[in-house]
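Missing here is one protein chain; the remaining ones are kept as they sit in the complex.
Naming follows writing order (A, B and C), and every chain is counted from residue 1.
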Amino acid sequence: LGKTIKNNVDLIGWHEVSHVHFYRQLLVEFFGTLCLVVMGCNCITPYSSIQTDAGLDMSSIIMAWCFAVASLVWTIGHVSGCFLNPAISVAMFANRRIPFVRCVAYILVQVAGAICGSCFHTYLRGQAIGSTCQTLLHRSIGVDETKGFIVEFSISFFLLFFVFATIDHHREDHGGSHAFMVGGVIAVLVNFAAEMTGAGMNPARSFGPALIHGNWDAHWVYWLAPITGGCLGGLFYDVVFSERVVSWTRFL
Amino acid sequence: LGKTIKNNVDLIGWHEVSHVHFYRQLLVEFFGTLCLVVMGCNCITPYSSIQTDAGLDMSSIIMAWCFAVASLVWTIGHVSGCFLNPAISVAMFANRRIPFVRCVAYILVQVAGAICGSCFHTYLRGQAIGSTCQTLLHRSIGVDETKGFIVEFSISFFLLFFVFATIDHHREDHGGSHAFMVGGVIAVLVNFAAEMTGAGMNPARSFGPALIHGNWDAHWVYWLAPITGGCLGGLFYDVVFSERVVSWTRFL
Amino acid sequence: LGKTIKNNVDLIGWHEVSHVHFYRQLLVEFFGTLCLVVMGCNCITPYSSIQTDAGLDMSSIIMAWCFAVASLVWTIGHVSGCFLNPAISVAMFANRRIPFVRCVAYILVQVAGAICGSCFHTYLRGQAIGSTCQTLLHRSIGVDETKGFIVEFSISFFLLFFVFATIDHHREDHGGSHAFMVGGVIAVLVNFAAEMTGAGMNPARSFGPALIHGNWDAHWVYWLAPITGGCLGGLFYDVVFSERVVSWTRFL
Partner (left out) sequence: LGKTIKNNVDLIGWHEVSHVHFYRQLLVEFFGTLCLVVMGCNCITPYSSIQTDAGLDMSSIIMAWCFAVASLVWTIGHVSGCFLNPAISVAMFANRRIPFVRCVAYILVQVAGAICGSCFHTYLRGQAIGSTCQTLLHRSIGVDETKGFIVEFSISFFLLFFVFATIDHHREDHGGSHAFMVGGVIAVLVNFAAEMTGAGMNPARSFGPALIHGNWDAHWVYWLAPITGGCLGGLFYDVVFSERVVSWTRFL
């Protein structure tokens, strides 16, 4: 994850589009988002064929998301950074980690990947089961748009706060597998938000199933909250806690 | 975790308050404790909206605590040590790892963070569900104040025993992610104590919900036991098992 | 895992059969596949003696597969590469990682190990319970041979895509335990496919129980799909995303 993400890149980055590598990055973001949506959506649909009770098993859901993200970061992180998420793409652009052109292209292929992933999942499991994988506000327990926005904002803030700590080149206290730790933070955030908003924190992952299954209730929340929360979370880490800032100001 | 924690620091450390870094440490302890309480409390409240049976799923609870602690240590450990717990703060002071002024300031912001976290959690889930996240003695299965004290003392003893092994600068057999291993020990201790005392081992995490929801039954246990257990656990490791002591005395 | 797997080996490799090491590799592939089938099969049979409801617990299943694979890679990975799977053997041969003779010999001992493992499991748990560990299409929820092929193809594609990323000698962003990460990808793929096809992705693991319990329904799927998917998954990584290719073509 760390090696690909540089500080203070070009603002526009128009020259990148003439490189083969740019299109490999788009391919991998498309493929990765597709895999993430298929695996993530399927793990939250009931195991009707092998379990007598059709309840959800939160443990297996969070392990599935954890290892899905971890294995994708492990596999393709060296090519594109493995964002798989428009909120991360925007936060990376806003904090000068990727140029504008790449940010826009990433978002487009991420959304395309999520749509294809949702189609594939619906083909496999059928329309009825497939539709349960949408991220929706659980209004029955009192989660309205305000609370939903706050929850999605918070988890995206924390996610990007964490991601920016992970890509901090100057940290030397990070042992072990970075990929697994990114999976771990996904696990706890999914656990936190699942019963309130379905734990979107990824506009592409919310948009794909919404397009296929047609439920647009409060869909704006799943775009605006992750993007604003993500940008501020990354900024918060960068400005206050990045090792570079800490080193410079430790004895101020 | 390791780099920030030094041995034999100043006893009082009054000069630290004139540094910017001191206030960054307080900010991050406040923010971290807030996040920990929100995520930890929410994972132990029933998933009424997405599960038909409202029972608790111990596996998802211990994974949530594990990854919540792990991701916070990973993210902010380099700034403040990521204690998030007055019992750790006192044990660190008692074993000469942080000065007195920092210890007191940490405790204050940790308690403030826990109170804000509990408010936030109650706002999101409502008063009735929010109140289930308190740490209380489970008197129905015979856990009185004596047993409760013993349990809380034991888990805090083990927690600090483990933490002092982790910050032992002279150990060279610790591979992988220290953050994840700290999460792992939280997981097993939560599993151990959950059905007896609610697995406090953190006075701030117990105080926040108690203040918001007003149940002070045996609250002294959740302060006295973690602090005494923690100080002794850290001391036990330092005096008998720290690599420095082991190296000096191996051939005695 | 990485050290044993070299690039561009001999095509036939007939000379290997005169080395003692070749037979150690066969022994360990036999033993490993036997252990994997016994542990993997037993974790998916109901805990009738210790649980009142005999339902399956997906979380414990995926953790069992994760740690079974991880501990085998950790233990014997340095001898044979720890494939334990004819689909991996063929994909490794097809992508010039092992010679032909070794590939054929691996497949034979893997199948033999799986048969012995299935016998052992059936001896321990009885014919009735033992037979539940077969990988079969869950036709009751609409998984026919086409969908079954697609699912098995997809998970084997992803598995080998992941494995080839793991054995990429030029990647330097892979911290932590490779063995555990391989276990993790098994976990998410088992979670994904369990309720559709039983998550074969390993012809030997499917063949053993089928031979012992005699249900050959759509058995060809569990051979053809993993092998084709695996070969293409490995090829996809090698040609497009391997660090060597990425480095050469980054500025093209």
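Structural remarks
Note that in this section contacts are C-beta pairs under 8 Å (C-beta built on N, C-alpha and C of every residue); 3 or more make two chains touch, one makes a residue touch a chain.
Since the structure is predicted, the reported quantities are computational estimates derived from the model, not experimental observations.
When the omitted chain is restored, the residue from B:Ile5, B:Ala194, B:Ala210 or B:Ile227 that touches it is B:Ala194. Among C:Phe83, C:Phe149, C:Phe180 or C:Phe241, the one in contact with the hidden chain is C:Phe180.
Only one of C:Glu29, C:Asp57 or C:Glu152 touches the chain withheld from this view, namely C:Asp57.
Summary of contacts with the chain left out: across B:Phe93, B:Phe180, B:Phe207 or B:Tyr222, the touching residue is B:Phe180. For subunit C, the residues touching the absent chain in the complete assembly are 1-3, 19-21, 24, 27-28, 35, 38-39, 42-43, 47-53, 57, 59-60, 63-64, 66-68, 70-71, 74-79, 123-126, 175-180, 183.
Where subunit B meets the chain that is not shown, the touching residues are 53, 55-59, 62-63, 66, 138, 140-142, 147, 150-151, 154, 158, 161-162, 165-166, 171-177, 180-181, 184-185, 187-189, 191-192, 194-196, 237, 240-241, 243, 246, 249-252.
Counting over the whole complex, subunit A has residues 59, 176-177 touching the chain that is not drawn.
The rule is short, and it goes like this: only the chains that are shown with their structure count from here on.
Between subunit A and subunit C the CA-based rotation angle works out to 90°, given as a multiple of 5. One finds 29 Å separating the Cα centroids of subunit A and subunit C. The geometric centre of subunit B is 40 Å away from that of subunit C, both derived from CA atoms.
Residue positions of subunit A touching 2 or more other chains, listed in rising order: 53, 57, 59, 63, 66, 174-177, 180.
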